[in-house]
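First the structure, in the form of structure tokens, and then the observations on it.
The complex is shown incomplete by one protein chain, all other protein chains being positioned as in the whole.
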Amino acid sequence: MSSQADTRELSYADALLEATRMEMARDPSVFVMGQGVDDPKGHYGTTMNLHREFGPGRSFDTPIAEETMTGVAVGAALNGMRPIHVHQRVDFLMLCMNQLVNMAAKMSYMFGGGARVPIVVRAGIGRSWGQGAQHSQSLYGMLMHVPGLKVVVPSSPYDAKGCLIAAIRDDNPVIMIEHRMLYRLRGPVPEEAYEVPLGKARVVREGSDITVVAISHMVVEALRAVDLLASKGVSVELVDPVSVAPLDTQTILASVAKTKRLLFVDNDWTIAGASAEVLAAVAETFQGREPVQVRRMGYHPSPCPTTRPLEDLYYPSPEGIAEAVLEFFPGRALDRENSMAERPELSEFKGPF
Amino acid sequence: MSSQADTRELSYADALLEATRMEMARDPSVFVMGQGVDDPKGHYGTTMNLHREFGPGRSFDTPIAEETMTGVAVGAALNGMRPIHVHQRVDFLMLCMNQLVNMAAKMSYMFGGGARVPIVVRAGIGRSWGQGAQHSQSLYGMLMHVPGLKVVVPSSPYDAKGCLIAAIRDDNPVIMIEHRMLYRLRGPVPEEAYEVPLGKARVVREGSDITVVAISHMVVEALRAVDLLASKGVSVELVDPVSVAPLDTQTILASVAKTKRLLFVDNDWTIAGASAEVLAAVAETFQGREPVQVRRMGYHPSPCPTTRPLEDLYYPSPEGIAEAVLEFFPGRALDRENSMAERPELSEFKGPF
Amino acid sequence: MPTGNDGNLPDWPRLYHALYRIRAVEERIAEIYPSDLIKSPIHLSIGQEAVAVGVCEALSARDIVFGTYRGHAMYLAKGGDLKTMMAELYGKATGTGRGKSGSMHLMDNAAGVMGTSAIVGSHLSNAVGFALAEQLKGGDRVTAVFFGDGASDQGTFHESLNFASLKALPVLFVCENNDYAIFSDSAARMAGARLHEKARGYGIESDCIDSGEFTEILEAAEAAVASIRTGGGPRFLEIKTWRAMEHVGPSADDHLNYRPAEAIQTWSRRDPVQAAGSRLAPDQRAAIEAAVAEEIEAALSFAADSPFPAAEELGAHVFAS
Partner (left out) sequence: MPTGNDGNLPDWPRLYHALYRIRAVEERIAEIYPSDLIKSPIHLSIGQEAVAVGVCEALSARDIVFGTYRGHAMYLAKGGDLKTMMAELYGKATGTGRGKSGSMHLMDNAAGVMGTSAIVGSHLSNAVGFALAEQLKGGDRVTAVFFGDGASDQGTFHESLNFASLKALPVLFVCENNDYAIFSDSAARMAGARLHEKARGYGIESDCIDSGEFTEILEAAEAAVASIRTGGGPRFLEIKTWRAMEHVGPSADDHLNYRPAEAIQTWSRRDPVQAAGSRLAPDQRAAIEAAVAEEIEAALSFAADSPFPAAEELGAHVFAS
């Protein structure tokens, strides 16, 4: 990681655009498709002007027909291409679960290795304001249930670029979950092409008292919680799984073996999701032989409401995360009044979408 | 449960048919729709002749258009009806995840209580022979992730009838997962209408040494494992969750608190599924304060192969379950040679489907 | 609220009131939006009002409508309550969905507004199902479903037309064809015949109105509703229209040059609200506008004065009971 310190900074969105451009330039089989990828906004800038640079055959708008367009991507992959299919929102993947789960995830196996489906499915998640029940889901907890799918959830510009390059070069279906509140986040990104291995967790912050695992935008929120905890004498080890399928439980469990405490901050519902899987792995690994304390938090178990006061309760917050950490350490508490994190990506959001 | 002892026996399929007929007779808003429900096989007999008895408007075939037909059921429910939508296989629900997840599961909440969606979605799962990657999934582990959906997995004729009646009367979307190898299973079924509460686990067999939780057809397999263990001096408490959403963790945890051992035999992939959720609940509840041993088993984490030798490895078996139980008790082992369970529903299956 | 048409000449004052009211509400929403009182995406129907008003004028109060995230016009035209709508946009407990709906999911059971969805195309089948239930129950309500040209890209559009025709269901499909799905024009998404022609392929009697003329829309809708009501099965209306503002948000976006200047001009000349207003005497028009302004300010006060939902509301209504 130290080598990154010197590198130039890019936004998460620009890191994705750069990864795409580099791979498209390197490999003529890579192309981009999706609703609005060639429009004036270029999916938050991540596909901006690719159709101009590489021609309209390699970055094109599609009908609003998720099932079939996903099937088209699968078919193109069977013919040697490496499509990147972009969706504004993961909610819309519910329309192409059949192609993802029954077709893409199955082909390599059900044809005994006779087919490969190198597709990348990029899907946005996350709040801004008032997106409501149908535009606020994360659903990686559902997708990771299916053998044959890879699901990555990068939280930094560095991982965004590296995961996307790795996903493009992977010979299997890879779903990339991108939180909209990350697109403008800036961070060091090397200029060259590099792969972030799919299936390797990243220790974001080393610590010794408690392991906090956080996903996607919750990594940003958890870092804020760590700051709020600065004066509380709690040493937090923050782990970002980066990928939920495959899931690097080894790195997480190694951290938990050290700290004996785990707080999982999910960016999704927790029931039968990523946090359930990791807590189950803790139960399996320690078999109650050691006093390992665990807790998970995530989206409130309901659809997402639109009004801000309820939205604020629906999502884990830096203060809520910090408080949850402190509950592992009886006697220490957060002074809420003087502990409100700055969250510019949320407070500066002014709509409309 | 003792009252059941005297009652007449029915097959699981007939129990479903009886539940449907009783509810259709009681409530004119109940109707049945689905591919082939009015055909000569009547979905394994479960919808047999309903169109004759109640007229073609109340039990009808549909186009092969899962997304729209589910939306039709949702719309009919909004207009006061209680549709039962029957699918040959849960795999096909991947085509209507949008209606289930984005529409049916959301409407009550996103309209602030202004809408209710009393639909029942019945879906078959399970092996017979060589069904392969696209016709062997269970996926309740995926469906239970979504707030707003209820998901039930009855394993006995008694629960089949009672759950279906409860599901029909419930004002919310209820998905009922039916294993094909259960349809011919016989058991006591009271003649009157009764509801099995959705969200209440059932202790199938009381015991003190280990809690085995099994789902759907795995309850049958686990009972066979219990028989294989008869001479091994292990007292098994067998728990059937009956419903995975809501999931009655309380009953399961109470059993585990007693036995300090949990084997979860899933009828699905385990990753981020029902077994993960329950093991996570164990970790949360006991916090490593007591030496609770846990293990889960389920489908092999791959698509399902068609050839019998691999299929036999893909699914948990009575012998495999018994061995897994014995691994909790060092020094005791199963004599495989003399311990093969009879499994008539599998051995007598002769195709074609 | 329009209460059905009796075959006489259009009642222009009433119609202008309906059209102007929607316009004025949405312009006021656009004005308020930068103040952040409305923290929810808004998709305005400015320019498209004639479709909602024309069709709802042909419906009776008991009839049912289903619509999209671009639903203000339909909601108001069908008689949805303005106060609870504004409270909903403000995220208040008195809103149509107690603050859980926002602009995209308006509903008003009493007015027959069965809800609006933000998943493109997904509500068509719900409307068809509602109509199926109506048929099964022997009721006489007509269900109308509003959707954009973009929704017809979805397979469910075809599946829904097919099933509606197969069962001769009492449903009116209303395609608000504004030629764009966000920035994507229909030529980039659709091949072959026009939508109303494709609908005919399912044996559904279909009409198209390309002029934007209110009376044409009204007449076509009345004929369609009358036929549906008397057991004629589903009907389809493709109504060309024009979105004056950006896809989502309070502003215009024609500076992005994604739509032909000529079409922009043509449709600006066809503005349905101006067209209706010009039929009235100036003082009559002014009186209507003043009444509307008053109603809007009252609704805004109601919204502003209402409380936000309490924390307990977060867990309520996950399930109906």
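Per-chain numbering from 1; labels A, B and C assigned in written order.
As a working rule, contacts are C-beta pairs under 8 Å (C-beta built on N, C-alpha and C of every residue); 3 or more make two chains touch, one makes a residue touch a chain.
All figures in this text were calculated on a predicted structure; none of them were measured in a lab.
In the full complex, the chain left out of view touches A, B, C.
Contact with the chain that does not appear here is found for just one residue of A:V74, A:V196 or A:L279, A:V74. Among C:F66, C:F157, C:W267 or C:F319, the one in contact with the hidden chain is C:F157. Residue A:Q99 is the one among A:Q99, A:S136, A:S155 or A:T211 that touches the chain missing from this view.
Seen from subunit B, the chain kept out of the figure touches residues 35-36, 39-41, 61-65, 67-68, 91-92, 94-95, 129-135, 300-303, 305-310, 313-314, 350-353.
Taking the complete complex into account, residues 153-159, 161-163, 165-166, 188-193, 197-198, 200-204 of subunit C touch the chain not shown.
Taking the complete complex into account, residues 31, 57-58, 62-63, 65, 67-81, 83, 98-99, 102-103, 107-118, 147-148, 150, 171-172 of subunit A touch the chain not shown.
Basically, only the chains that are shown with their structure count from here on.
Annotation: 32 Å between the Cα-based centres of subunit A and subunit B.
Work out the mean CA point of subunit A and of subunit C, and you get 36 Å between them. Between subunit B and subunit C, the centres computed from C-alpha atoms are 42 Å apart. Shown for subunit B are the residues that touch two or more other chains, namely 67, 98, 102, 109-110, 147-148.
Subunit C has residues 95, 97, 99-101, 105, 117, 119, 155, 318 in contact with two or more other chains.
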